[in-house]
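All protein chains but one are shown in place.
Just so it is clear, A, B and C label the chains in written order, and each chain counts residues from 1 on its own.
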Amino acid sequence: MKEPKVLQVIENKPIAAGIYSLELYHHALCEEVLPGQFFHIKCGGDKFPLLRRPISLSYTKREKGAVVLIYRVQGQGTEFLSSRRPGDSLDVLGPLGSGFEVNRQYERVAIVGGGIGIAPLVELAGIYGDRAAVFAGYRDETFLLKELQERSADVRAATEDGSFGYGGFVTDLLLQYLKEQRTDMVFACGPKPMLKTVAKICRENSVGCQVSLEERMACGVGACLGCSCAVNERDGSLQYKRVCKDGPVFRAEEVCWDE
Amino acid sequence: MKEPKVLQVIENKPIAAGIYSLELYHHALCEEVLPGQFFHIKCGGDKFPLLRRPISLSYTKREKGAVVLIYRVQGQGTEFLSSRRPGDSLDVLGPLGSGFEVNRQYERVAIVGGGIGIAPLVELAGIYGDRAAVFAGYRDETFLLKELQERSADVRAATEDGSFGYGGFVTDLLLQYLKEQRTDMVFACGPKPMLKTVAKICRENSVGCQVSLEERMACGVGACLGCSCAVNERDGSLQYKRVCKDGPVFRAEEVCWDE
Amino acid sequence: MSSVDMSVNIAGIRLKNPVMTASGTFGFGEEYGEYYDLNRLGAVVVKGLTLRPRKGNPPPRTCETPAGMLNSVGLQNPGVDFFLEKELPRLLDRGACVIANISGASVDEYCLMMEKLSKSGVAAVELNLSCPNVKEGGIAFGLKPDLVYEVTRRVKECGQKPVIVKLSPNVTDIVEIALAAAEGGGDAVSLINTLLAMDIDVWSRRPVLGNTYGGLSGPAVKPVALRMVHQVAGAVDIPVIGMGGILDWYDAVQFILAGAKAVAVGTANFVNPLAPVEIIEGIERYLVKQGFTSVEDMVGALV
Partner (left out) sequence: MSSVDMSVNIAGIRLKNPVMTASGTFGFGEEYGEYYDLNRLGAVVVKGLTLRPRKGNPPPRTCETPAGMLNSVGLQNPGVDFFLEKELPRLLDRGACVIANISGASVDEYCLMMEKLSKSGVAAVELNLSCPNVKEGGIAFGLKPDLVYEVTRRVKECGQKPVIVKLSPNVTDIVEIALAAAEGGGDAVSLINTLLAMDIDVWSRRPVLGNTYGGLSGPAVKPVALRMVHQVAGAVDIPVIGMGGILDWYDAVQFILAGAKAVAVGTANFVNPLAPVEIIEGIERYLVKQGFTSVEDMVGALV
């Protein structure tokens, strides 16, 4: 039987303005969790905030039996998270969701993250290693670059304000890359407009694409139908799928981008 | 103009099972506050718990510019209080309420506290010093005895389980005392049934009596009419007064004990 | 910062800003008037008045609930005459814009109070219709559209002051009630009053409130209040005053975006005595940030 896990905080420290790295101890979890999966965390007391908050796996530290979550402080829930200290414990459900479909035969993949959406891609980058070109888009301040570079030799950063790397959207870099380099699959996570552009670029360049979506969640396990996203069915009709259970990773073609 | 005060925690430590002593720093407050007054404290985040919690002054430490509050952990609010550490701050309204009517001419007074109701009487004991006989009633474990003994030479304890001092109700001691000793005023704080007995004893022995009452509060300042207690008017009718503003200290004769 | 126009026109009165106090949470301004100048508020809505003094309900009268509170004060008040003689002059001296909130047990009582208030310095009269109507067998006026219409119309005839009709949320169709208020000649509607509710102590096995039932207010009710304000603002032509769980400027702005021309701050006073003035400042900052030049431009400005 599954059960809510009580995980110990090993470390919880800021890695950029308003962005924290949270290391939680759990040996078995660390073996089990897949890139793209998330945890559903009780962020606070009994009744307030009431609902859990979904945070993706960023990467595992198998030698320590630890999972690392990277999160941006956004509101009450993540504020609470940021106040946790080593030794404190957290009530966690998961790993939840489907994760990225990993095909180890792929010779070349592109991994594209925007903002905090870079975080859920780090473990994946580790799987493909030098077979992955990693594109990391930031508004201004960069983070997780070291972690990505440790996993892949080909990490390319873009900042919207031009303060580091390419000045402009990360999707520009991807477009350029796909034109030059045969690629088996693109994996993307980030804000919806960015994902939409990635999906379009992939479609136009006939490359497969998997995107990790976000939606407001209640249960996180598939029971409430609260986290739906619209997908196109084969018969042309529109259907709602559960981001928490059927996703959060979807094939870009099935996502209904105009909803 | 009045304003909510942000007070620094100097110390917050358990003094008996589930009972804490909280020392807050505020020089001016320490000069201003009267025995029997209380503070209305925000115990927690923004919305949960929502309302402030009333806690009485126990005693001042003028040399340090500190006020000491003694509280029992009861629920969410006091639970939160007990988690405050030195250096943390608390959002406090007060001092509020009327306090005890102190007549410095009295030659002999009796001060009677039951359980956590002993706490609000310590400052008062300091005012009357050796002119006060202090009666402290406990269920089992005693607390604040040292603080009371520092203020009055005549401190008498009762425990319901007989583990310390007189075995039985503190009101037995009071009755005995009033029979033997002319007394100008009795000051009492504690659970309602105890106060009712004290009031009865005082009436039967024709001694004046002031009691400090508790009632569930919202505003704490007199605006909401939420903390009413029934008092007898001169014309025999019943009226509701505000514990927070017209009290918390009332003359025992005016309190309608059967409500 | 005051590049934005914070004033609003409600029921023919010009408020310097859209923030009032909610009746029953602010007494007669005496207590919170020690924390700031009452003339900083759009208006002070005073404790609910009745024709004769009322003792109110037995204690306990309040208790906390998740993100909210119950009250069963039961309209304890010194009566409208005492108000006119003692409380109102003090409030007016301090420069407050005063709105009287009245409750009657019959239409005649409402009218009598309106007549008395008409000759006074109050800016407007708010009708609390949550009071049981003794003639109608105890059903509250606010629960039936025809009673709302009737009492509003009659009160309008009895005096010259603008009339704000305060709506109870304990109804199937709040729009129907608001329309009845407008049809009766109400100059504005205010909503929501408290939701009828209860709490139980499982150890004593008793209701927590001495009166068994009480009114739920505070953040817990905000989503219901927002919905009702949005529905009503979309249906009536008279101004809407929104309230229910407003703790800070964010909440207040939500109500204004939902269609409220002014807001009232109730339970929040108990949590933070400075809440109303902080909310005024916060609304102003929001307007500037969002490029509005006046608060009236923001009313109902959902995109």
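The criterion applied here is as follows: contacts are C-beta pairs under 8 Å (C-beta built on N, C-alpha and C of every residue); 3 or more make two chains touch, one makes a residue touch a chain.
All values derive from a computational prediction rather than experimental measurement.
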| item | value |
| --- | --- |
| Hidden-chain contact residue, picked from the options A:P49, A:G137 or A:P248 | A:P49 |
| Residue of C:A220, C:V263 or C:V277 in touch with the missing chain, whole complex considered | C:A220 |
| Residue, one of A:E11, A:E215 or A:E254, that touches the chain absent here | A:E215 |
| Touch list for subunit C against the chain that is not drawn | 65-68, 70, 143, 170-173, 195-200, 202, 204-207, 212-213, 216, 218-224, 226-227, 230, 245, 250, 253-254, 257-258, 286, 301-303 |
| On subunit A, residues whose C-beta touches the chain left out of the figure | 1-4, 42, 46-52, 93, 215-230, 238-240, 245, 259 |
| Residues belonging to subunit B that touch the chain removed from view | 47-48 |
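Simple rule for what comes next: only the chains that are shown with their structure count from here on.
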| item | value |
| --- | --- |
| Far-end chain from subunit A, centres as C-alpha averages | B |
| Chain pair whose interface holds the most contacting C-beta pairs | B-C |
| Chain centre separation (subunit A, subunit B; CA means) in Å | 55 |
| Separation of mean Cα positions, subunit C and subunit B [Å, integer] | 36 |
| Intercentroid distance (Cα basis), subunit C paired with subunit A, Å | 47 |
| Where subunit A touches two or more other chains at once, by residue number | 47-48 |
| Multi-chain contact residues (two or more partners), subunit C | 66-67 |
